[in-house]
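Some chains have been omitted; the remaining ones sit where they do in the full complex.
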Amino acid sequence: MKIYTKKGDQGMTQLIGKNVKKTHARVEAYGTVDELNSFVGLTSVLLQEEKHEDLVMDLTKIQHELFDLGGDLANVTDKHKWTLSNKAVEFLEAKIDHYWDEAPPIRTFILPGGGKASANLHVCRTVARRAERLVVNIQEASDELPPAAIKYLNRLSDYFFAAARAVNARNGTEDVLYERGKDVFK
Amino acid sequence: MKIYTKKGDQGMTQLIGKNVKKTHARVEAYGTVDELNSFVGLTSVLLQEEKHEDLVMDLTKIQHELFDLGGDLANVTDKHKWTLSNKAVEFLEAKIDHYWDEAPPIRTFILPGGGKASANLHVCRTVARRAERLVVNIQEASDELPPAAIKYLNRLSDYFFAAARAVNARNGTEDVLYERGKDVFK
């Protein structure tokens, strides 16, 4: 069979268990998780070039988890188990603490950037937050959400923030502080 | 004349044939086609570096077609001809078949990534799907759509998928299979 099935040419598509419009809140959400996954794949290549092997391993784990999440979001059948678990959230929290300690403390916002991998981690951070907003949007349609979904994406964006700062610290690149910023990190 | 005309400073802008808010569904759609076009331009540079000349030529053709599509989406005048035609769709289908045969067969989802050009092709794939959702959204406003629009963007995302896999195959990079994935490709 060909990968193009032409089934979606009238604007409809399939969830696991239901046919819906391509603008359905769930399709918007897992489509954006897929977009995030692509930026993570790109960032992984750049981290490999800069030899941050531990982060490359994290990102591969995260890419699998984004598929777990996407599958959970696509699934509207009655009896099914969630694939993404709270363990993935706890793993991220441990990693955030770890990378956070590698970078010098900050009180103000910092400009996203520094090096190629680090800048791409900030892109991942903000696309993760876009995905998070679209998952919250499913919730507003008063539809059942995978229990770990919001938590996972929220922590994931903090993970990318901590990781971006650790990469800059390792490369000897100082984060530029937002010059008109008040103290926001407590 | 300067490129900044200041006409849009109150939040209104022009289609071909009508003045509308910048949040109009058509503006969202062709604005995203323009965003996609920019990622395609970037990916083309990376494919050139990796010497995939056939793909570079495809992407230039696609960039022109994205302008055809954007113009069609912007046009709300009564009598006008569509610029994007079904021939462009058929060309993509032939290319999909061609690149699909270059990569080893898969049954499960694969992690987007591998190399720089390939990862960027996955970004294009997912941004094309975002654009497709916004074109379907015009349809919901029960507004006339360019006949080839959804089909073209749908096939384009499959084209990027096949191309990303072909590039990895040529570079000797194996696609990583989603580890908890069932057989989804038939």
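Read from first to last, the chains carry the letters A and B; within each, the first residue is number 1.
Simple rule for what comes next: a residue touches a chain if its C-beta (ideal position, glycine included) is under 8 Å from a C-beta of that chain, and two chains touch if they have at least 3 such contacts.
Because the structure is a prediction, the values reported are computed rather than measured.
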Check your understanding: All chains share one sequence and 2 are in place; how many are there in total?
Key -> 3
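One rule holds in what follows: only the chains that are shown with their structure count from here on.
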**Study point:** Turning angle required so that subunit A lies on subunit B, C-alpha fit (0 to 180°, nearest 5)
**Key:** 120
Check your understanding: How far is the middle of subunit A from the middle of subunit B, if each middle is the mean of its Cα atoms, in Å?
Key -> 22
Review point. Within the complex, which stretch of subunit B touches subunit A?
Key: 93, 96-97, 100, 109, 111-116, 119-120, 122-123, 125-127, 129-130, 132-133, 136-137, 139-140, 150-151, 154-155, 158, 161-162, 176, 178-181, 185-186
Review point. Which bits of subunit A are touching subunit B when the two form their complex?
Key: 1-4, 6, 8-11, 21-23, 27-28, 31-32, 34-35, 37-42, 44-46, 60, 63-64, 67-68, 83
